[in-house]
Every structure is written in structure tokens, then in C-alpha cells.
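The complex is shown incomplete by one protein chain, all other protein chains being positioned as in the whole.
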Amino acid sequence: MKHSAFSNLGSFLLGGNHSVTSPASPQAHQINGIWWLMFWVCGAAFVLTMLSMAGAIWRRRKAIEVDHARDSRRAAFVALASGIVVVVLFVFLVASAVGMKKTEYIETRNALTIQIIGHQWWWEIIYNDPVPSQIVTTANEIHVPVGKPVLILTSSRDVIHSFWAPNLNGKRDLIPGYQTAFWIQADHPGVYRGQCAEFCGHQHAHMGFEVIADPAGKYEQWKAAQILPAKEPEDDVKRHGREVFLSHPCVMCHTIRGTDAGSRVGPDLTHLASRGTIAAGTLKNTTGNLAGWIMNSQSIKPGNHMPSMSLQPDDLQALLAYLGSLQ
Amino acid sequence: MLQGLERPSERPSLDISDLKHTAFGIRSLVWWGTFGLIVIEGTMFAIVVASYFYLRTRTTEWPPGVANPTLWPGTVNLLIFLASAVPNQWLKRSAEQLNLGAVRIGLLIVSLVAVLNLAIRIFEFPALQCKWDTNAYGSVVWTLLGLHTIHLLTDAYDTWVLTALMFFGPIQRKRFVDVSENADYWWFVVLTWIPIYLVIYWVPRWL
Amino acid sequence: MKRLYFIVIGFVALLLASCEREQRRFQQGAPSTDTSQSHASMDEIYPGGARPPSNVANVYEENAYMVSEGKRLYEQYNCVGCHFHGGGGIGPPLMDADWIYGGEPQNIHDTIVEGRPNGMPSFRGKIPDQQVWEITAYVRSMSGLLRKDVAPGRSDDMSIKKPEESQKPEPPKK
Partner (left out) sequence: MNPVDTKPIERSATDELLQLAETWREPPGFWGWFRCVHHQTIGKRYIVTAFIFFLLGGILAALMRMQLIRPENRFLGPDLYNQIFTMHGTTMMFLFAVPMMFEALAVYLVPLMVGTRNIAFPRLNAYSYYLYLFGAIMVWVALLTNTGPDAGWFSYVPLSGPGFAPGKRVDFWAQMITFTEVSALAVAVEIVVTVFKLRAPGMSLNRLPMMVWAETIVSFLVIFAMPAIMLSSSMLILDRLVSTHFFNPAEGGDALLYQHLFWFFGHPEVYIIFIPGLGIVSTIVATFSRRHIFGYMVLVLSLIATGFLGFGVWVHHMFATGIAGMGRSFFSAASMMISIPTTVQIFCWLATLWGGKLNIKLPLLWIFGFFFVLVMGGLTGVMLGVIPVDIQVHDTYFVVAHFHYVLIGGAVFPLFGGFYYWFPKITGRMLNHTLGNWHFWLFSIGFNMTFFPMHSLGLKGMPRRIYTYQPEMGWTTLNRIATFGAGLMFIAVLLFLINVFWSRRRGVVAGENPWGAGTLEWATSSPPPPYNFVELPTVNGREAVWDAAPNQPVVRGLRTDMREVLATNVLDADPDHKELMPEPTIWPFLAALATTFLFIASIFTPWGLVWGLFPVAVTMTGWFWPKGKDKVNQEIVEAEDAARA
């Protein structure tokens, strides 16, 4: 009982699938270790300082006179304490260097390479392949195989963003004009949330993504499905939905591979229905949310680049049915 | 406003009534003020130059896509600047000797030299062979040259006002301090031109 | 005293002007009340002659954010593909004083919505009306028709033309 209250408090203060202190990768483990080392050492330093301040208040507020006599002893104390601080800082520095080495060297051997491009306010994710037809483009949802190093190449098309999935590694800025590389590796299957960490304009708050770590087999399945073009609609409603998509503003920005829609302004929707969230991790991908998003995107994410649509109810239903079929 | 009236005045004193007013050089307040200003502006120049070299590292070709700056206007200005050091230093010395006649002549010379500098400066901007909005190289060299021109212009203006003052205004010892400090500032304008000249005109040829 | 009065009025007017310039309107109706059905129809228009200018004022032309959105859409909807950055190419140039189909906001709006012969496609239904007006405002900024404090500055790409804010005004000739 007591234990569970304590761990409840712990998860209230620290835990979650979007947390520095619930590491799920070698790098995050390493950083978590350094964090706790520093936490305890710094905590002790804080307590000692406060105790010596309290001691001074306690002893000296009733003092009858100023005490210069023991100043030389105090000098020794100051020198000693400062020396200890220097040593502790040196230990931290070594921990930092070691941690950096572990978190930052780039693991390229049999690594999976993913290119991540930041946009105002969503993430474009590209699984590159020498064969153009094998390239997978998706958005806001990164699938990785468990236990395999993933090399991430970052860049940005507009302003600076920062890619950060705290359970997996520290953040990395996406800077226009620069391409940088770093790597993550998930130890366990799971869904790890991430979010943009560099202020990027109106919808900086709603620029999330998910990293989904799957066992190798499941990952391959997912990837094979993603390579395929969009499914042909199998009934009239969905066919009408596709018509709606192609004759309305949707087509100006989105791609659905296998149709005439090929614009790269917004996220690739070829396999929209396979994703867990929409609007960059803002809403669960349900039909209701999708309808709300299409009709009223500007009230959900004010200022984002998708205009709110005005569609007839029939058209909307057909469009939803079509989008819902894009597994 | 009579607080402190009741203070006993029966204290020993340090009598300073014999001290003089105004001093030259490091003793004067104005020298330290000018010095502060020079440090600030010098830092500013240093940071623009650092930005220049930083931008240099961001591209392979330098100057990128434009021709090297034409040498003559900057070089002529450099020579004039260097030559101006002589009358300027003479002006400074004359001011410290409170020699009004010499100061008036010196101020006239330096004022005219400044006009000459400014006139040639007009040719320096086209000599850069690019505009400020051509590319980042253009932006930084224009800024560097522009910033130096602002200093040249302010010191020129300051010199003109001082010249007017020494001819038409009240002649005071304090004004000679101002002349002397103005000469120091001219030194600053001259000395900063040397590295800036090298950066603008020669670094594109060397790097 | 009277002068002070004028100064105050002028200052307030300036502030109000800046208010409009700085609005970020994410969702709202387009300038004219009923433009979803365009005034233009194909049989009325012919190259070389403009419609009589309509009196619909494009309030977006007072709004820097809307104009910059127009600029973004102009690139993203690939208007650059034909008109380039205003200098023209496949399509006519947009930064000069010549307007084949009229240079008033309503004319440009209609041109985008209806399309024009010889290549300009119709974007009816594909571009929401608010965005059409944004693009319209931007197109007019390319020939310097907007206030300088509203027109966009340079973008983060190759500097192939002057930014709209430093474009000399080119009032429509026709």
C-alpha cells in the first residue's frame, strides 16, 4: 500500500511514455543514470548548504559579539569545501564525456536510416531506399524495429524545429540549411511519444509524433503494407469519397499514392487509416475526430496551414469512408 | 534642503582648494569616457569581422559568385588615413599645449581630410562589386564598410563642430580636452580601418 | 491646441492601421460577402480587355499575415510553375503594370477561380475562397500595389528578384 502510494507519486512527478526518467533505449538509460547520480549528489550538496546556513542562524543570532578569532579556521573550511566542489564537478565532467560518447557516436552498422523533415507543424518521415518504388513516406508516426539501431537524418523546410522523444534520446534541432544525424534504438516494444521542442510558431504546442517500436517481423509487415499504393475504393460511397478528395482543396496539398493527388505540401495520406493519430499527434484517429478536423481544423489548431473545409454532409461522409479505407 | 546642518563641522579637513580644473589624457573624465566608447565600438567591429569569417566557413567559394572588390578606393583611403595620423597627432599635442592657433589649423586640416575620406568612401561601396542584398557576403561587407563609415561620419561631424567651436565659440581649457579626445577618436577610426581594409579587400584574395 | 488634436488623431489612426496590419485571422469569411459564386463567367471575358473594375475592396491587402499566407500558397500551389516569381515565363508576368484580365482584386480573384484561356486553369472549388483572396493580395503586392509595411520581405531562398516590400508601385495600366 505504502509502496504503491510512493510509486504513484513517482509516476506523477516523473513517469510516462513521454518522460526522461522512463528510459527505453541505451542512450536514454545512460542519461537517466547520469541524471540520478547528479540528483543525489546535488541533493546532498543542497541539504548540506542549507544545514550550514540554518546552523549559522541558530548559533549566531544570539551571539554576543562578532567572532573574528576563528576566521582562519573558516578560511580552511571554505578552501576545503571549494576543493570538494571542484572534485565533484570534475566527476560530473567525466560522466558527461562518457555519456556523450555513448549517446552521440553514430551507429551505422546495419542501421535503418530514416529521414525526418520538420514542417510547420507536422513531421514528414521518409524511409529511404535506393529503389524509388520502395521509398515509404509517412507523417507523424515513426515505426522502428526493436533492438535495431535507427539512424535519423534531420532537416527542416521552414523554421527551426527540434526532434525529441525523451524515452529514447535527447533532442536534436532541425535547422534549415543543415542536415544532422543521430541515432535511437528502442529496447522494448511500445509507443513512445515525442514532441517538437523548439518554438516554431502558432502550433508549436501541437506538433507531436509517436515512435512505435515493433518486433522485427511486425515492423517488416508494416513496412511492406506502407510501400503499396492506396487501395482502390471498393464501393460507390468510397469512390464518391475519392472524387470529393480530388475535386476539393484536399488535393492541393496531400498525396495519395495511386491517385492523381501528389502534392507534398501536407502529410502523405496514402495509408492514413493505419496511423494512430491525426493532426501531428493531436487527436486520436477516429472517424469523428477526422470529421471535426476536416471541417474545423482552424479551431482545433488555430493558425495551422490546413484550411477548414465546407463540405456537404453527403460529401463529408463519403470522404470519411474513403479516408477510413486507406489502411 | 538643509539636512546635515547639525553635523559638527569641527572635523579635520583635507583641503583641495588649490587643485586645478580639467586635466588631459588618462587623468581626465572625458578620456575615460572616450576610452569606454572606443572599447564598445571596437567590440562591435570585432564581432562583425568574426561574423565575416563565420560566414566564410559556410561556403566553398569566396567571394561567392561575385568579383573581388576593386582595390583602389579603399587603398587610397588607407593612405589618406595613415597620412592623417600626422596632423592629427600634431593637433592633439597642440591642444594639450593650449595652442589655439595651431589647434585651429589642425582642426581645419583634419576636417578637410575627413571630407576627403568621406568623398572617397562614396567610391568604395561600388568597388565592393556587389550589393548588400546580393548574398550573405554582400551583406556582411556592406555592414562592415557601413559601420566604419558611420564612425567616420560621426567623428567627421564631431570635428566640424569642434572646428566651429574653436573659431566662433567660447575658448575654454575644457574645449582643448575635447579636441584632444576627438583626436584620440580619430586615431581609433584610422587604426580600425587597417584590419577592416584587409578583411574587405584582401581576405577575398587570400582565402 | 488644435494641432495637438490633429497629432493625437493621426497617432491613433496610425495605431489602428497597425492593428489591422497585424491581425492574425485564422478563420473568417472572405472580403466580399458572396464570392463563392464568382461574378465572372467565361463568355464575358476576352483577352486584352478587363472587366470594369469591381468595387470589392480586398481587406486582406491591409493585413501582413494574410499577404504572407498568400505568398506561401503562391509557392506551394505551384503558381511559380508558370508565372515564376512574378517575372512570368509560361504564364504572363505578374510584377509589371500590364494586366490582361484586369488588375483589380476582383479581377485577379476571378482569374484564379475561373481560369483563363491559353493555360490558366480554373481553381474553382480547389482553393478555398479565403486563400484565393490571400493569393490575390499577394499577387498585387508583386507589382508594388500594397503598402510597404504590409508587403512581404525577402524569403529564405535564392534572391532572384526584389522582395515585394521594395517593389516600385506599378499601377495597373488597363
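We just call them A, B and C in the order they show up, numbering each chain from 1.
Here is the rule we use: a contact is a pair of C-beta atoms (placed from the backbone, for glycine too) under 8 Å apart; a residue touches a chain by one contact, two chains touch by 3 or more.
Since the structure is predicted, the reported quantities are computational estimates derived from the model, not experimental observations.
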(message) Among the chains present in the display, which ones are touched by the chain that isn't there?
(response) A, B, C
(message) Using the document's definition of touch, tell me which of B:Phe81, B:Trp142 or B:Tyr201 contacts the absent chain.
(response) B:Trp142
(message) Using the touch definition from the top, which of B:Val39, B:Ala67 or B:Ile194 touches the missing chain?
(response) B:Val39
(request) Considering the whole complex rather than only what is displayed, give the residues of chain B touching the chain that is not shown. (result) 1-5, 7, 9-23, 26-29, 32-33, 36-37, 39-41, 43-44, 47-48, 51, 54-55, 58-59, 64, 132-140, 142-143, 157, 161, 165, 169-170, 172-175
(request) Determine and list the chain C residues touching the chain excluded from the picture. (result) 15-16, 18-19, 21-24, 26, 64-65, 67-68, 148-150, 152-159, 162-163, 165-166
(message) Across the whole complex, list the residues on chain A that are touched by the chain not included here.
(response) 12-16, 18-21, 27-28, 30-31, 34-35, 38-39, 42, 45-46, 49-50, 52-53, 55-57, 59-61, 63-68, 70-71, 74-75, 77-78, 81-82, 85-86, 89, 92-93, 95-97, 99-100, 102-104, 158-160, 162, 164, 166, 169-173, 175-178, 180, 182, 193, 195-206, 208, 282, 302-303
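Throughout what follows, only the chains that are shown with their structure count from here on.
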(request) Mind checking the centre-to-centre distance between chain A and chain B? Centres are C-alpha means, answer in whole Å. (result) 52
(message) Can you work out the whole-Å distance between the CA centroids of chain B and chain C?
(response) 48
(request) Determine the centre-to-centre distance between chain A and chain C, using the mean Cα coordinates as centres, and give it in whole Å. (result) 39
(request) Note the residues in chain A that touch 2 or more other chains, in rising order. (result) none
(message) Show me the residue ranges of chain C that touch chain B in the complex, using the header's touch definition.
(response) 154, 159
(request) Could you pull out which chain C residues touch chain A in their complex? (result) 24, 26-27, 72, 76-77, 125-128, 130-131, 156
(message) Could you list, by residue number, the parts of chain B that touch chain C in their complex?
(response) 133-135
